[in-house]
Every structure is written in C-alpha cells, then in structure tokens.
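Every protein chain but one is kept in place in this view of the complex.
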Amino acid sequence: MTDATRTHDAGEPGPVVTTPPEEGGAKHAHAHPSEWEYVKIALVLAAITLAEVLIYYVESLGNLLNYILIAMSLVKFALVVLWFMHLRFDSRLFRRLFVTGLVLALFVYTIVLSTFHIFTR
Amino acid sequence: MANVTHSVTEGSHHELQPAHPPTSTGLSNEKVAMWAFLGSECLLFGALISVYLLYKNQSLQGTISPIDVYDIPYTSVSSFVLLMSSLTMVLALAAIQRGDHRRLRVWLLATALLGATFVGGQVYEFTIFIREGLKLDTNLFGSSFYALTGFHGAHVTLGVLMLLSLFSLSLKGRLPTERAETVELVGLYWHFVDIVWIVIFTLVYLIK
Partner (left out) sequence: MTTVDHKKIGVMYSVAAFLFFLIGGIEALLLRVQLGSPDNTFLSAEAYNQVFTMHGTTMIFLVVMPLSAGLANYLLPIMVGARDVAFPRLNAFGFWTFLVGGTFMYSSFFLGGAPNGGWFGYAPLTRSMPGHNIDYWVFGLQILGIASLTGAVNLIVTVINMRAPGMSLFRMPIFVWMSLVAQFLLLFALPIITVALFLLMFDRQFGANFFNAAAGADPLLWQHLFWLFGHPEVYILILPAMGVVSEILPVFSRKPLFGYQVMVISGIAIGFIGWGVWAHHMFATGLGPVATAAFSASTMFIAVPTGVKIFNWLATIWKGKIRVTAPFLFAVGFVTMFTIGGLSGVTHAVVPSDTQQTDTYYIVAHFHYVLFGGSIFGLFGGVFYWWPKFTGKMLSDRLGKLQFWIMLIGFNMTFGPFHILGLQGMPRRIYTYPEGRGWDFWNFVATIGSFLIAVGVLVFMWNVWKSRKAPLAQEDPWDARTLEWSIPSPPPEYNFAEVPLVTARDDWWRRKYAEGPDGRPSRRAEQPAIVGADPSRYALAASTGAVETESEAAAGGADHDGDHGAHDADHDEHGGEGGAEEHGHGEHHIHMPSPSYWPLLASLGLAVICYGLIYKFLPAVILGGVWILGSLYAWALEPATEPEPPEEELSPSRELEPVSQG
C-alpha cells in the first residue's frame, strides 16, 4: 500500500501521487485479456454448463454426481471472477476484500448447516 | 466512429483514463467500494442459499418438492443466457476502454437484453411453478426457493436498469471514455450476479 518511508521535500507542494495504478504499465505484458480471449472463456463456460446438464442425467454416478457438479461450478465461478472481473490482474486489495467475504460466508454457513445436521442426514 | 482494433495493447486504454485524485493505494475509491460491497453480498446470498439447502427437502406440508417442478433443460438455457451476458458485458468494457462508443452501446444493450431475457425466463418459470401449485406460502421448499431466486432476480433487474441507464447516458454523450470506470463498476456488479447464479444453478437445481 502506501510507501511509509517516502521522504518528502518540505517545500514540495501539491498532491503526492503514490503508487501508480497497478493495472497499467508495460510490464504487465499479459495483463489484459484480448476480446478473443474473453470469447474463448465464454465458450469454456458454455461447454462446462452443457457438461453439467448432461452429467445430471447419468444415474450411475450417485452421490459422486454432486461433487462433480460442485467442482464444475467452482471452475466457472473462478473463470468469471478471475478473468471477467479482472481480479487476477488487479490489485490484491480487491481480492482480499472479496475473498474475505466469500471465505467468511463459507465458514459460518457451513457451521450453521452442520448444527442442523444437514451433512449427516 | 469505426474502430477496427480488436486487441488491446498493454496500457493503451489506461492512457485514455486521467489520473484519479491521488489515493493511498493508487486505486479508485469507487472500485474499492464496489469490491467491499460485493464481499458483503457474499454473506447475503450465502444466507439465502443456506436456508434453501436446509429447507428444500424438509417440507412437512404441500406435496411439492424440487424434483416435481424443475425443468433442467429450460433452466440451463436460462443459465447459458446469463453466462453469455457476462461476455457481452466484458466486451462492452473493452469497447469503451479503447474509445469505441458505438460498440460500447451495442454490447451494453446486448447485455441488458440477455439479462432481461433471463429475468423474463425466470418469471415464466415462476408462473409455471405457481400453476403447478408451488407458491411462496406452500411449504418450506416454496418459501426458500422463491426467496432465493427472487432476490437474485431482483438483483438482475436492478442490473438491467443500470445497464440501460448507461446505454442512454452514452447515447446522450454523457459517458465519455474518461468515465470507462463507471462501466467497469456496473460490470463488476453484473458479473457478481452471474456467479451467484452459477452457484444457485448447481446447488438449487442440479444437486440432488
């Protein structure tokens, strides 16, 4: 975050620009997906969705089905968050804000549902 | 204006964006706020999803349960529509970032239409369910299903309204390239609504 030890000429006026926006800069050669890459990701999302629906009808999987479906949705989730929402390329701060909420939700609701014995019914 | 470039060279779209007032992190206040808000929304939808998971098969009254009403092929088309709207959203952002306002409007409108289609599809789905006897007050399943999907649908609707607002602002020339971040922020909200649906589609419709 901010540069705590930055020295500042006492006479220097005006706003001090701190660290430049992390999205910019030539060093991020792969920083920004091209439109075509976005389309490719969308195709992957569509494919996974199709696979989810097809697998849904496979009876022989039993309980395994649920885990596979959850895994697939996690992949879709990650693709949208990391690429479409640009979280992969953006400042870590955004990731922390979002992940905190996400992890907290998973944590507390898993515990609540456990007390209702939902996982052992 | 006709703009033929499709790939975005690194940093070029950033030159179009003037510096924000200096912030401690170099990031814009609005973007930090939006991500904080989205973190908060995880708790909101998490609660609704948990209530659904708890109650979906626990109804003591009303004979209707998920397996009776769900039309998976129908809902998967709906899901596909919403997923594609995320694509159009991100294309809209790319368009304004490179100054292509015509394309921006095309993609904004496309996103709004896809979103509206999704909501329309949901409304239709609800009317079918209601006709089959599943209402908010029917049983636990009905209450928790409508609460969860209703909340989500309301979020999508608000998103569509925001998208249409952006569209009309752009038409009036009030959404210049310097304000690309506004599109980005609406986009973040929109994608979030999409990922919530990704979770809902699996946990509500597909999981047995």
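So that you can tell them apart, the chains are marked A and B in the order they are listed, and the count of residues begins at 1 in each.
Definition applied: a residue touches a chain if its C-beta (ideal position, glycine included) is under 8 Å from a C-beta of that chain, and two chains touch if they have at least 3 such contacts.
Keep in mind that this is a model prediction, so the values were computed, not measured.
Novice: On chain A, where is the contact patch with the chain that was removed from view?
Specialist: Per the touch rule, chain A residues meeting the hidden chain are 1-2, 4, 6, 8, 10, 13-16, 18, 93, 100-101, 104, 107-108, 112, 114-116.
Novice: List the residues of chain B that touch the chain left out of this view.
Specialist: Its contact residues with the unshown chain are 20-25, 27-30, 32-33, 36-37, 39-41, 43-44, 47-48, 51, 54-55, 58-62, 136-140, 142-144, 147, 151, 161, 165, 169, 174.
By definition in this document, only the chains that are shown with their structure count from here on.
Novice: With chain centres taken as the means of their Cα atoms, state the distance from chain A to chain B in Å.
Specialist: 15
Novice: Could you list, by residue number, the parts of chain B that touch chain A in their complex?
Specialist: Residues of chain B touching chain A: 6-8, 10-11, 13-14, 19, 21-27, 31-32, 35-36, 38-43, 45-47, 49-50, 53-54, 72-73, 76, 79-80, 83-84, 86-87, 89-91, 94, 187-188, 191-192, 194-195, 198-199, 201-203, 206-208.
Novice: Can you list the residues on chain A that touch chain B in the complex?
Specialist: 1-2, 15-26, 28-29, 31-32, 34-36, 38-39, 41-42, 45-46, 49-50, 52-53, 56, 65-66, 69-70, 72-73, 76-77, 80-81, 84-85, 91, 93-94, 97-102, 104-106, 108-109, 112-113, 116, 118
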